[in-house]
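Removed: one protein chain of the complex. Kept in place: all other protein chains.
The block that comes next holds chain A.
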């Protein structure tokens, strides 16, 4: 199945471990572990230690997965940990699941939504939110739940509008709650 000669290509059917640093890079365009960890720190202020015991993998161009143990490299399985990030595009895009799992401690680019806004967001609606004065691009959308701020997912903020990127399968209609 696997073309053994194509070591330097990105193989869609298997998971390949990310190189440690850009200098270790063999496959063109593949991000390094260092760049991925730095990205979460720069964008959301996550402590790099968050990912200390994680290994990072790419399956298909640009889709980055995180797994909390060592594994043989490459590995042909259907899933390996959690899809956390889409790279190989100008603006890297975090996944809803990763933001919910890791961004409770985010200190940057977090937009707090009120109750009505939070419901609209998880229903998949885009909304005009002129109060945001921070960066444009991907934000952590969060709301208060049981006394603390809890991440809802990823919003794309552009021109005063917060677009919900909650995937269809995760969207919920919570409008009946008050």
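Everything that follows uses one rule, which is that contacts are C-beta pairs under 8 Å (C-beta built on N, C-alpha and C of every residue); 3 or more make two chains touch, one makes a residue touch a chain; residues count from 1.
The rule is simple: contacts and distances are computed from a predicted model.
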>> Name the omitted chain as UniProt records it, choosing among "Amino acid ABC transporter ATP-binding protein", "GMC family oxidoreductase", "Cobalamin import system permease protein BtuC" or "NOL1/NOP2/sun family putative RNA methylase".
In response: "NOL1/NOP2/sun family putative RNA methylase"
> Which of A:27, A:75 or A:129 sits in contact with the chain that's absent?
Replying inline: A:75
> Which of these touches the unseen chain: A:44, A:67 or A:138?
Replying inline: A:67
> Which parts of chain A are in contact with the chain that was left out?
Replying inline: 53-54, 66-73, 75-83, 97, 100-101, 122, 145-148, 150, 152, 169-170, 172-174, 176-177
